[in-house]
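Working notes, beginning with the structure itself.
Just one protein chain is left out here, and the rest sit where they should.
Here is chain A:
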Amino acid sequence: MSDKAIGSDIVSAPIPVREILPWIIFGALMLLAIYFVGAEEGATSLIKGMYVHEWVHDSRHLLGFPCH
């Protein structure tokens, strides 16, 4: 497309939404992983005990999540 005006890139076509949708489940898994680092056994708890909280404790503070 050498006749195309200078100054316009050939922008990649958007990926159809129906192609992206099935992957949303992975987005939910990512959010769950972030939840475990950020809030599990702090404000709320899916697993009993304090082990997850204590294990990721320093990263929870340094990543900006509320802790003790």
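Assorted remarks:
Definition applied: contacts are C-beta pairs under 8 Å (C-beta built on N, C-alpha and C of every residue); 3 or more make two chains touch, one makes a residue touch a chain; residues count from 1.
Everything below uses one rule, namely that contacts and distances are computed from a predicted model.
Missing chain, UniProt name from the options "CbtA family protein", "DMSO reductase anchor subunit", "Phosphate transport system permease protein PstA" or "histidine kinase": "CbtA family protein". Contacts to the hidden chain, counted on chain A, fall at residues 1, 4, 6-15, 17, 19-20, 23-24, 26-27, 29-31, 33-34, 36-39, 42-44, 49-51, 54-68.
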